[in-house]
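Left out: one protein chain. Kept in place: all the others.
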Amino acid sequence: MKKKIRVGVIGTGRIGRLHTEHLAFRIPEAAVVAVSDVVKAAAEKCAADFNVPIVAADYRVLLDSPEIDAVVICSSTDTHAQIIVEAAARGKHIFCEKPISHDLPAIDKSLEAVRRAGVKLQIGFNRRFDSNYRRVWEWVREGKLGDPHILRITSRDPSPPPIDYVRVSGGIFLDMMIHDFDMARFLIGSEVEEVYTMAAVRVDPAIGRAGDFDTAVVALKFENGVLGTIDNSRKAVFGYDQRVEVFGSKGMVQTSNNTPNTAKFSGPDVVSEDLPLNFFMERYIDSYVREMKEFIGCVSEGREPPVTGIDGRMPVLIGKAARLSYDQHRPVRVAEIAGS
Amino acid sequence: MKKKIRVGVIGTGRIGRLHTEHLAFRIPEAAVVAVSDVVKAAAEKCAADFNVPIVAADYRVLLDSPEIDAVVICSSTDTHAQIIVEAAARGKHIFCEKPISHDLPAIDKSLEAVRRAGVKLQIGFNRRFDSNYRRVWEWVREGKLGDPHILRITSRDPSPPPIDYVRVSGGIFLDMMIHDFDMARFLIGSEVEEVYTMAAVRVDPAIGRAGDFDTAVVALKFENGVLGTIDNSRKAVFGYDQRVEVFGSKGMVQTSNNTPNTAKFSGPDVVSEDLPLNFFMERYIDSYVREMKEFIGCVSEGREPPVTGIDGRMPVLIGKAARLSYDQHRPVRVAEIAGS
Amino acid sequence: MKKKIRVGVIGTGRIGRLHTEHLAFRIPEAAVVAVSDVVKAAAEKCAADFNVPIVAADYRVLLDSPEIDAVVICSSTDTHAQIIVEAAARGKHIFCEKPISHDLPAIDKSLEAVRRAGVKLQIGFNRRFDSNYRRVWEWVREGKLGDPHILRITSRDPSPPPIDYVRVSGGIFLDMMIHDFDMARFLIGSEVEEVYTMAAVRVDPAIGRAGDFDTAVVALKFENGVLGTIDNSRKAVFGYDQRVEVFGSKGMVQTSNNTPNTAKFSGPDVVSEDLPLNFFMERYIDSYVREMKEFIGCVSEGREPPVTGIDGRMPVLIGKAARLSYDQHRPVRVAEIAGS
Partner (left out) sequence: MKKKIRVGVIGTGRIGRLHTEHLAFRIPEAAVVAVSDVVKAAAEKCAADFNVPIVAADYRVLLDSPEIDAVVICSSTDTHAQIIVEAAARGKHIFCEKPISHDLPAIDKSLEAVRRAGVKLQIGFNRRFDSNYRRVWEWVREGKLGDPHILRITSRDPSPPPIDYVRVSGGIFLDMMIHDFDMARFLIGSEVEEVYTMAAVRVDPAIGRAGDFDTAVVALKFENGVLGTIDNSRKAVFGYDQRVEVFGSKGMVQTSNNTPNTAKFSGPDVVSEDLPLNFFMERYIDSYVREMKEFIGCVSEGREPPVTGIDGRMPVLIGKAARLSYDQHRPVRVAEIAGS
């Protein structure tokens, strides 16, 4: 049997626990040997629940351990870039939740550290591993749609996060639409050249007072000439609304939302079905397993991860461009941001 | 029995023949008493097919006839405004195919003539009478969706018109997307305030050489704060693609394409269905009957038609704004056009 | 222009008026020159509404008229067989609503009269002309499903007919399921060999007191070895439920109900759609036009109609077998009935 990849998980909040569980129970090729969290009790509970031997408050304990091959960074966003730099320096392979950082120089510094250390880095854009998006991606890549012409992404949350979170989130473009910017690049296979943003506060005035938006439409032009739109809302009363459509010279592909069952009721007033799966923990659960399996496989076999540092960097640029477009009420080329 | 409304049809091309047939066979409250066409043979064939007693090459024969209560204008776009002026002056009620004109002063002059004459004027935005869009409109109006937040319209033709037509069409925004601008105003119940346009030539370079586009995405902001997108393509290989989605504070409504049958095949490779109805004559046939029934009813009962002169004017403004946005590579307020 | 087929319509109840309207307005190759009804006022109203010159109480007026090429028999079921005999004797082509009769000798006599006279006879199994069933039939015939193995037909009405009608209807098997027996033969292209019936009174005890059932399941074996089921209910609270499924060695085809629009609502509790089209006048309206167009075409061009006398006879046999199966609580071969 092949040697298991020994993993340390840094940050044991919701997403950190999820990755720990998957690594412990669903991915036989890996073993979680350590977890850390600034709130040590959280790390301890996680360790107990998933039989993890080493627990620490300080992630440096993990980085210093020779027993660890790779780290999974699930701590708060502002710590990602620094931990990447340190982990790379210690030769650990790195899985990092998105986004790397909201600060471009910090991103660049961390990517440079990874490059120099020659370690693997995978960014947590899990939706790329979802079976719906995967099928769309395959069909685009196989040429089943011919040349893509128009992309439409819809991405709406069931309800807004707490205002305290909104304040530190980086704003709707870097916190929420960043997933869609990644998806846009992934599906079209070309970089976004220019964006134009319309945004509004329609759901909760408090979000507006926090300097953010809850409703936004972004028009996109890709380097390969494809046009696209993304729309986001912080509140879809029917649940998590995650759909994509790619229209091309030879056909179109569309996805619809996943549902908890296929039961359809025909009654005296309407025909009805259950609501879609409510939020990302139900909707994207399989994609979380698959991305982690893929990361472990890449470390194990020395392959390049499918979502690399540049994939972590570009959506941040696009997100900044999207915000600038709104602020200056004009179309913005992504290159304007890259140049900054 | 109520007296039938006596109608003259001006222009007996495809759409003129269609209206004649509906008036003759589907709308018992009306009688077609005359048809005219500059190509007199076309008018004669139409008259013979649908038992119309009076035939003329010159539409003025119809306008001068005291036997005619109302005219249906289906001649070429550049003649609409002038015929409206003349018909109004002779006290005829008017149904006019879209658009009234590409020339704003001409539109305004014709609407003024209608106003002064006190005749009824209905514009041929037939999609408002389609059962899918009608349902969406009802649900928005009833508040079933709460406050609307985001509108998405997709409208794609099965194949581009001949290049000769493209040259005189007024361009994709005034020829094709004009229907979507009307639909946007109709569904949201608010005026479009600002547009931003991305457009491209993806289908046929000849369309580009003719100074037009075949692929376009327009982002819209409405006066009531709703955001929206419209996308158009001149060529959807799977047929006529006509869908809308309205997302609001209490829910979302989506329509899908109409299909020729509901048969679904499950075979060894895929699950498949027949393509959607191919083009507007199949897809929207019922809406043509309904709009004409409604016009006849309005004339008969002295009601104001549901699609009035202002509804003919506004989409032209938006279309011009959309083109200007592309030309100047900036968001354009519709008021900029209105002011010109 | 070809000479129009001159038609007389016998019986101007709901279905007779419908055929008259279609012949008058939708089928240019035909002209309705006479209508008759035992209730003369009904015939007069029908004639006035659709511009029919000749009106009579006695259908023999139509049969005696040299101005009439074909008759459409829409009178009460008990008169069909006799009128067929008389019409055939006078050389009129015949379209007859289903069923020809509940009495087998009467059916046989009328078919013999038709044969001898050499006139065309088409039976009004309109569903064969519906676009859903048509597609299924085509796919079966083309071999797209391979060898058919299992057939499932569901056919449920929105609400039971009046008890007075139930009493004279011939019972659920001859009145309602007869359409499904026809569909079964049509889709599978083989005769039904044996049936087994389970039936119950679940909707309204008054139907049971009238000696009939409102809920029934019939298992079928075809001569070519296909197995099938039909289920009927007199009351589907969600409307008219008309679906079919054919499963074969190379695939399956299923139809679903037709809907008034494609609008889909996603709200805080459910995802919902409008109910299916409510009853046969909406659901099958196009099939009525098509069957009549086909009949006129057959008369005009001397072709054999696609739904002949034998197609009128066989479903009656199957219906009688289905009832006998229930009464004797055993499987019944259709040949047992044919032999009687």
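For reference, chains read A, B and C in written order, and residue numbers begin at 1 within each chain.
In the analysis below, a contact is a pair of C-beta atoms (placed from the backbone, for glycine too) under 8 Å apart; a residue touches a chain by one contact, two chains touch by 3 or more.
Worth saying up front: this structure is predicted, and the values here are computed from it rather than measured.
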_Candidate in contact with the missing chain, chosen from A:V7, A:L151 or A:V253_ = A:V253
_Touch as defined at the start, partner being the missing chain; which of C:I100, C:M252 or C:L324 qualifies?_
C:M252
_Residue, one of C:A48, C:I150, C:M281 or C:A335, that touches the chain absent here_ = C:I150
*asked:* Using the document's contact rule, name the residues of chain C that touch the chain not shown here.
replied: 146-147, 149-150, 152, 154, 156, 196, 198-200, 202-203, 215-217, 219-221, 225, 227-229, 231, 233, 235-238, 241, 247, 249-252, 329-331
*Please give every residue of chain A in contact with the chain that is not shown.*
25-26, 28, 49, 131-132, 134-136, 139, 144, 250-258, 260-268, 274
*State which residues belonging to chain B touch the missing partner chain.*
236-238, 241, 266-276
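By definition in this document, only the chains that are shown with their structure count from here on.
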*How many angstrom between the C-alpha centroids of chain C and chain A?*
58
*asked:* Measuring centre to centre with CA averages, how many angstrom lie between chain B and chain C?
replied: 40
*Find every residue in chain A that makes contact with two or more other chains and list them.*
236-238, 241
